[in-house]
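Worksheet: one structure, shown below.
Of the protein chains in this complex, one is absent; all others appear in place.
Chain naming follows the written order as A and B, and within any one chain the residues start at number 1.
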Amino acid sequence: MARVFGSSIKRREDPSLITGAGQYTDDLKLPNMAYAAIVRSPHAHARIRSIDTSKATALDGVTAVFTGEDIKKSGTPGVVPVGWLLPDMKIPPHPVLASETVRYVGDAVAVVLAEDRYRAQDAVDLVEVDYDPLAVVTNPAKTVEEGAPQLHAEAANNIAFDWELGDKTKTDEAFPKAAHVLKVNIRNNRLIPQAIEPRAALASYDDSKGQLTVWMTSQNPHIHRLLMSLASLGLPEHKIRVIAPEVGGGFGSKIHHYPDEVIACWCSMQLHRPVKWTATRTEANLTDTHGRDHVTEAEMALDENGRILGLRVKTYANMGAYLSTFGPLVPTYLHGTLLSGEYDIPAIYCNVIGTFTNTTPVDTVRGAGRPEATFIIERLMDLAAEELGLDPVEIRRRNFISPDAFPYQTQVALQYDSGNYGPALDRALEMVNYKNLRAEQERRRGEGGKLLGVGLSTYIEACGLAPSAVVGSLGAQAGQWESGEVRVHPTGTVTVYTGSSAHGQGHHTTFAQIVADRLGIDADNVEVIHGDTDQVPFGWGTYGSRSAAVGGSAIAVSADKVIEKGRQIAAHLLEASEEDVVFEEGKFFVRGAPDKSQTLNDIALQAHLAHNLPPGVEPGLSATSFYDPANFTFPFGTHIAVLEVDPETGEVKLLRYVAVDDVGNVINPMIVDGQIHGGIAHGIAQALWEEAIYDGNGQLLTGELLDYAVPKPHMLVSFELDRTVTPCPHNPLGVKGVGETGTIASPAAVVNAVVDALKSYGIKHLDMPLTPEKIWRAIHQSGRS
Amino acid sequence: MTHISVEVNGKTYERDVDPRLLLVHFLREELELTGTNIGCETSLCGACTIHMDGKTVKSCTQLAVQADGSSITTIEGLSTDGKLHPLQEAFWEKHGLQCGYCTPGMIMAACGLLEDNPDPSEQQIRHGLKGNLCRCTGYHNIVKAVQYAAELMRAGNPEGGK
Partner (left out) sequence: MYPARFEYYRANTLQEAIHLLQQHSGAKLLAGGHSLIPIMKLRLAQPPVLIDIGRISELSGVMKTDGRLRIGSLTTHAMLAASEAVKKHCPILAEAAGQIADPAVRNKGTIGGNLAHADPGSDLPAVTLALDGVIHITGRDGDRQVNASDFFLDLLTTDLKPEEVLTAVELPALEERTGSCYLKFEHPASGYAVCGAAAIVALGGDESCERAGLCFNGVTATPYRASAVTEALAGQNLEDATIDQAVTEHLSIDDPMGDTYASGPYRVELAKVYSKRALKTARDRARS
């Protein structure tokens, strides 16, 4: 029988989604529901002189209009907290409705409740807010300069934190003795996550029970319940139920605890009726946390043979107007720790200054910190290759951590548990036919016309953040374990409860595969439940490519516990000692005597009947685990972009994209490939098209899909994938994360390819996104056009 | 209020509607056909794509009153007699969806595409679906799904194929 683990079975999520039966938050309706619409600041920085809600309140069909003052009067805390603390970090309060000062365009100042969405918007237009505009700053580096407008009394010079990692002295010493020093200034472009489903919440407060139920677009319902209770609403945790129904993509944006969902809950508590809030795309783009937005200066020291001696990085990371839930984590422990890449670097020092600006708060977007780090190191590798006259492949090989060096301790805290980087690189080169490409490139250079570019990214990722004690010591106000319960029913079918909460990743399918594989039963006999705090044990949710490695492992451990209990019962029934009973393909039997066996079904029934259990064994057959991993997992691989540049216009045309990833063991290859496709597309988009741009007044100029280019099908190509398999040594499944590899690897591959195409113009670096005009200008300014 | 009569998925509905009501809200709120989704407000994402009198249309850029007298098919009406439409089958088979939010619109758009061109090239598929955004799949498997659906449809309907 083919193993179900490792096979591309079709997704059980799909039948409802392809027929329109899937229920997303905005699809839900409750009797007597009111619609909330939020009044937002049109100013990036202003003091609120007054808010006049009288006209809005008087409008027919409007139930109520509330401001921050009303929340204060209600005695509800009404703030959203930050979930990651760094040493000496400044944490200004973040009220869900601003009543004194607004600090970014989109900051919420009032909420309208009406009988329908249209009426609610009419009332929003009638709320009169008198603002006193203040000076604005949007750039993460300029905000610390003298004379910059100050956002928060708590944070002098707009600095939230000044963080460092690595050995500064050792790193500084590496530079003077180096044969080559490369330097690059990078502006890592600000991204808007753009899940196609905008955020939404439907809150229903039951006075008689003091119980709040909220359906919301969440990647992690338990985190939302915890923060709603602890920080925002003051309701006891056991009186809050958070449900994530179908969630239409997250990409990091639906991890966080935002004001808007709190406002919907608070309004339901005030009005004693259900309240629904759904963001429009405009609102989503103004208020979903943005990503990246780093200003970085990076230097690499190399010896005469191209061996790296040291790496020094200074980054100003934009935190936006307030600290978002995990905002401080992203540019620090998700960024600085990745700077060693796949390379043996003897000295690294990283300094990150997190700053406040009059922009939307910045937090995780698919990849989160790791794409920024990978971009730095992979750009520097290409610059070094150019400087030393080496092929980009060769300089990478010279610096790869040797396969026998694992576990490998980097200079930036992480210990890579496993890896073998050469084979993935070899395979990718073979797939693109690298030698031929280089020859073709030379030929074209001679001919004029479109320029061919080939770009590599040999990347590493760290995902499945762990273990909890370590992340706690680094500032997490959260654990990073995951829960998983395997409940075997009397008939032998199984329900799995996981704290992981999918929004497109296919947990219903892959988690069933894990359990079916371990228990030797048909996957159709396994149901997976997630996304409801009243149904599943506490868990930390789905983000950071952690679901399979952490959530999946929790389930695997529970399945193993079920087997162990089954073995006890089977031994009793088979009148054998436990040590002699083996479990294979769903059957317990005495070693060497498979003819006389007890199936898992038999055992499940006996466990529940409890008529004949061994002494001391409780009835029932279920197990719950809280799996806390020993380490991160470290996927790696090689991505190669092949593209052409039109030197007359600067237009880039992607020709091929090859990715060889090592994500450890693979549960469902079809789903894993799908994750990689999506990540690659997202990363290519960062490299070529996507950018949130603010003007000097803090207005978001690319706030609509009219200006912000989420890639369309004709802008991309079919991707060519392969993998190597280096199982993760420390989790029971041998799996690593896969959700973010694409966004981590691909920006550098694409930019390296464009810069490679432009080599004859002497162009060393261009900041993303590589718009045609940017390329055209660089060509013209090179003096060689 | 304006009186309209619209046939949706084979059933006729008579309603008095506020003229400003968008067709997508009429479908989702009045008729509770929530398979048609909303992802943007600038007619770019295509999550709301439906068929109106046989043509693909973005239902967020139509007023319900404009649909008076028309015949509409939404994702809920695509399968017949409990049998999935070949495109639904193909999206499932080829993993053409992840979060599923863009999927109803994507399938409806692909359906229009295959009606116009039963044997499209990869480039024709990519251009034919440029009005529908997907953030999950990178379109890789969507293209595969549409190619596979085209095969299924040609096999099932040799007259209609080329």
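FYI, a contact is a pair of C-beta atoms (placed from the backbone, for glycine too) under 8 Å apart; a residue touches a chain by one contact, two chains touch by 3 or more.
Everything quoted here is computed from the prediction, not taken from an experiment.
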Residue in contact with the excluded chain [from A:Val82, A:Leu705, A:Leu758 or A:Ala778]: A:Leu705
Identified contact with the non-displayed chain, of B:Gly77, B:Gly100 or B:Gly131: B:Gly131
Candidates B:Val8, B:Val65 or B:Ala150 - the one touching the absent chain: B:Val65
Footprint left on chain A by the chain that the document does not show: 117-118, 120-122, 125, 280-282, 648-649, 651, 688-689, 693, 701-702, 705-712, 715, 771-773, 776-777
Positions on chain B contacted by the hidden chain, ascending: 2, 18-20, 22, 38, 41-44, 46, 49, 55-58, 60-63, 65-66, 109, 112-113, 116, 128-132
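Note that only the chains that are shown with their structure count from here on.
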Whole-Å gap separating chain A and chain B, where each centre is the average of the chain's CA atoms: 30
Residues on chain A engaged by chain B in the complex (per definition of touch): 10-11, 13-15, 17-24, 26-27, 29, 117-118, 194-198, 246-249, 251, 280-282, 503-506, 670-671, 673-675, 677-682, 704-706, 710, 712-714, 716, 718-719, 742
Contact footprint of chain A on chain B as seen in their complex: 18, 20-21, 25, 28, 32-42, 44-45, 47, 74-76, 78-79, 84, 88, 91-93, 95, 97-104, 107, 122-123, 125-127, 129-143
